[in-house]
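Below is one structure; the comments refer to it alone.
A single protein chain has been removed from this complex, and every other one stays in its place.
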Amino acid sequence: MTAASEIEHGTSLWRDAWHRLARNKLAVLGLVNFILITLFCLLGPSFVPYKFDEQARTLQSSRPGELIFARDLTRNKSREPRTDYIPLSKMIDESAFVSLSRQEVAEKVEKLKRRETVQAGRYTYSRSTRHHVLGTDALGRDLLVRLMYGGRISIGVGLAATAVSILIGVLYGAISGYLGGNVDTAMMRIVDILYTIPFTIFVILLMVFLPRSIWLLFLAIGAVEWLTMARIVRGEVTALKHREFIEAAISLGLGRLHIIFRHLIPNVMGSVIVYSTLTVPNVMLLEAVLSFLGLGVQPPMSSWGVLIDDGAKTLETTPWLLLFPAALFSLTLFSLNFLGDGLRDALDPRASKD
Amino acid sequence: MRLAHVRKLLLTLICLALAAPAMAETKADRAAKDKILLFGNGSEPQNLDPHTVRGVTENHIISALIEGLIAYHPTDQALPEPGMADRWEHNLDASEWTFHIRDGAKWSNGDPVKAADFVFSFHRILSPNLAADYADQLYIMKGAEDFHKGKLTDFDAVGVKALDDQNLRITLVGPTPYFLSALTHYSWYPVHPATILKFGKIDDRVSAWTRPENFVGNGPFKLKEWKVNEVITVERNPLYWDAKTVKLNGIQYYPIEDQNTEERAFRAGDLHITNEVPLDKIPGYRRDNKDLILVDPYLGTYFYRLNVNKPALKDVRVREALNLALDRDSIVENITRGGQLPALGYTPQGMGRYKTPELMSYDPDKARKLLAEAGYPDGKGFPKYEILINTSESHKTVAEAIQQMWKQELGIDIGIRNEEWKVYLDSQTNMKYDITRSGWIGDYMDPVTFLTMWTTGNGNNNTGWSNAEYDSLIKQSFLEADEAKRFALLEKAETILLKNPPFATIYWYTRVYLKSAHVVNWNSLLLDNHNFKYIDLK
Partner (left out) sequence: MIKFTLQRLLQLVPVLLIVITVTFWMSKKAPGGPFSAERKVAPQVMAKMNAYYGLDKPLLQQYLLYLKNLVLRGDLGPSFTYPTESVNQVIARSFPVSLQVGSLAMLLALFIGIPLGVLAAVKKNSLADYFSMSFAMSGICLPTFVMGPILAIVFGLWLKWGNVFGLEKSGNAWLPPIFLPALTLGLFYGAYVARLTRSGMLEILNQDYIRTARAKGVGSFRVIWKHALKGGMMPVVSFLGPALAGLISGSFVVEKVFKLPGLGNEFIKGAFNRDYSLILGTVIFYAVLIVLFNLLVDIIHAWLDPRIRQ
């Protein structure tokens, strides 16, 4: 058999898988959706006129899409002639309006809505061009743009750490399961030992001894997440290796590496992919806990995990700060999940018999 | 048949769901009838031994169990409230005090409280082997520091003496007009000698005497039950000298660390008083439930230490610029939102006649000018420094706002470094930081509790800042008995401190928490030390 024909054989197998995948509408939807979300996060910020760390402190926790008014601060000694921004829902609390009756306040607000300027107390008010589609967080930062930046980090970390965990876990598990005997025992004991190392301590030590960086973050996560992957793969390989087709391969005298890479790993890919779609959310959530502990995403940077964590703390007063990050996060995971299931069916040769 | 079952079950569930809120008598309602105060206490106390603990959490419980010579005044913490001592006198310069222990003062096992018990207690906390965190509170007593540091081995040479069973003489290092206020600190509390010696030596740090079955105190309440991380229960002490004044039958302390959980517990009717309120809930309570939320001024300052050994921060103009660029009003109005006051000086206001020099202001133009003079026009060439904070949502929020202010007004880029608590403490004490978040809470009602820490080499300085004139002013103040002159010296010292600041001041604390309408006689107190014997429930 020549090298060329082998490659051809390989591509056609994957091409078959691709065809099967393309026929699965949900999987395609998941794939398209995931690509769209990724593009949204990558390109989105250039279409939003706010920066992810730009604070408008008087605009804290404004509601999604709320009307925003500007208050001229001429008395302020700051560098530029500064303006403060007040959301519609807080206008009633404005000190300049306190002496006015509800009716008068409503009239003034009506005027402002018609883009007229209004004088009250020492300040001049006008309607601002600011528009925060998803509202602002506790520091008056635009949630939309933070969501996009957060997505870059979360998707990046999720994919990279999962890739690390697949790489290590599958190889480790397959080798352990296939070789069996003492090697297997030793390798699985090592996994047991690593399982029992307390994660927090591990992370704190990493944080202190090594420079903090996002790369370190997913290396650390990948280094933890591969353990379960290895166990699952090892379990499957142990069962698979007594199956006829592997025994046949052994009796044909094929090399160990050949058997592992060509026969065992492709057969466990289904489980690996399914578990990977479980790993990605895990990684994203773990990332939030880590950021909370001080490793990884440093303020004012954000990630979906951080946004959800922040939002969960204020879920009764400002539910949108939880709702939007959680919704986008879930949408991403659903997409990955459908894609994962689709891939699983596509890669599983037995499924094609249906 | 099966369907009928399901329907029945569903009906029951719906009934329960609808009926439950209507018939609700909460735990707090029931406890109020039984006169049991349900108290949110923040975190689990380390211990209940007044000589080895160091936190406010512990103090809330210990002050119900043990009473010192002077107790907490129910309305004004600057005033003395007679405790174990019913009268006292001092010499002309307030350096020698004699306390008379009241008749009928008893320990919870029936033993009378004697002057010798206090001598034993001061001996205990000053024993080097006990390694008490707050032993230095007693250093104002003659010979105490030497004894604690092992330079003096004979405790008789220390300035405390039992003249007889009821009279106690305390000799101090120098004039100490604020001594009565200092005495309310739990480091001066007595312990029952026989109980201590039953469970170990006088200087055994680890001892079983604080277990509920062993505990002997002399306060209005006695320890009933201690379920770690769950609840600590104290009950009325019938042998307390003033038992007839005590209104409550008991207090249950719940160590709920998470603010949101605590607030939910309050709303569910499981608590009478909380420790804190989540930031985002404050406006809502202020708007809709004004009578449930309390905003009490609190004797504490929130500030950023500046490491003056760092090249750029060595320059006083830079440190001043960092202060001038802070819009403190905006921070307290928009971020902390708990009624905090912008810290225009270091020592919080409210300590008697001491007038804090308020020299800090918001003046970005001047800040920019100073920064340019220091060689960083528009922040150009300013080193990339970091604000060190311990991991917490609120510290992060404030740090992000300050980061933004410095960037906007001065054009300098400052990072934020998050460390977990113990690492943060380590970095702070070893000065492995550029700028670090700090807080300081006063121990008693006198400005020295805030000002001594900035003397050269003080263990709590941690900035490398040193000023000979400042040191000498503080030293002089310790020799001055006249209050007006003393305060003048301290004000002068603080002026030096503020003009050449080793920190950026941010705000003066408030305590913001929730209290149900059941609780009565609860007053706002600067040190937040409440005398539980006066608290009542209705």
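The letters A and B name the chains in turn, as written, and every chain counts its residues from 1.
Following the convention adopted for this analysis, a residue touches a chain if its C-beta (ideal position, glycine included) is under 8 Å from a C-beta of that chain, and two chains touch if they have at least 3 such contacts.
The model shown is predicted, which means the values in this text are computed figures rather than measured ones.
Chemist: Please pick, from A:G140, A:G222 or A:P281, the residue that touches the omitted chain in the full complex.
Modeler: Hidden-chain contact among the options goes to A:P281.
Chemist: Going by the contact rule already stated, which one of B:N129, B:N289 or B:S472 would touch the omitted chain in the full complex?
Modeler: With B:N129, B:N289 or B:S472 as choices, the missing chain is touched by B:N129.
Chemist: From the list B:E358, B:D426, B:E469 or B:D482, pick the residue that touches the absent chain.
Modeler: Only one of B:E358, B:D426, B:E469 or B:D482 touches the chain omitted from view, namely B:D426.
Chemist: May I ask which residue of B:A208, B:A243 or B:A517 touches the chain that does not appear here?
Modeler: B:A208
Chemist: Using the document's contact rule, name the residues of chain B that touch the chain not shown here.
Modeler: Interface residues of chain B facing the absent chain: 16-17, 20-21, 23-27, 46-47, 52, 54, 128-129, 131-133, 135-136, 149-150, 205-208, 210-211, 227-231, 254-258, 260-262, 264-265, 267-270, 420-423, 425-427, 429, 439, 458-460, 462.
Chemist: Tell me where the left-out chain touches chain A, residue by residue.
Modeler: The list for chain A reads 185, 189, 192-193, 195-198, 200-202, 204-205, 208, 228, 231-232, 235, 238-239, 242, 270-271, 274, 278, 281, 285, 288, 308-309, 312, 315-316, 322, 326, 329-330, 333-334, 337, 341, 344, 350-351, 353.
Everything that follows uses one rule, which is that only the chains that are shown with their structure count from here on.
Chemist: List the residues on chain A that touch chain B in their complex, please.
Modeler: 53, 55, 57-58, 60-61, 77-79, 138-140, 204, 207-208, 292-294, 298-300, 310, 313-314, 316-318
Chemist: Would you tell me which residues of chain B are touching chain A in their complex?
Modeler: So the residues of chain B in touch with chain A come to 260, 278-281, 284, 330, 334-335, 362-365, 368, 391, 393, 396-397, 399-401, 403-404, 408-409, 415-420, 423.
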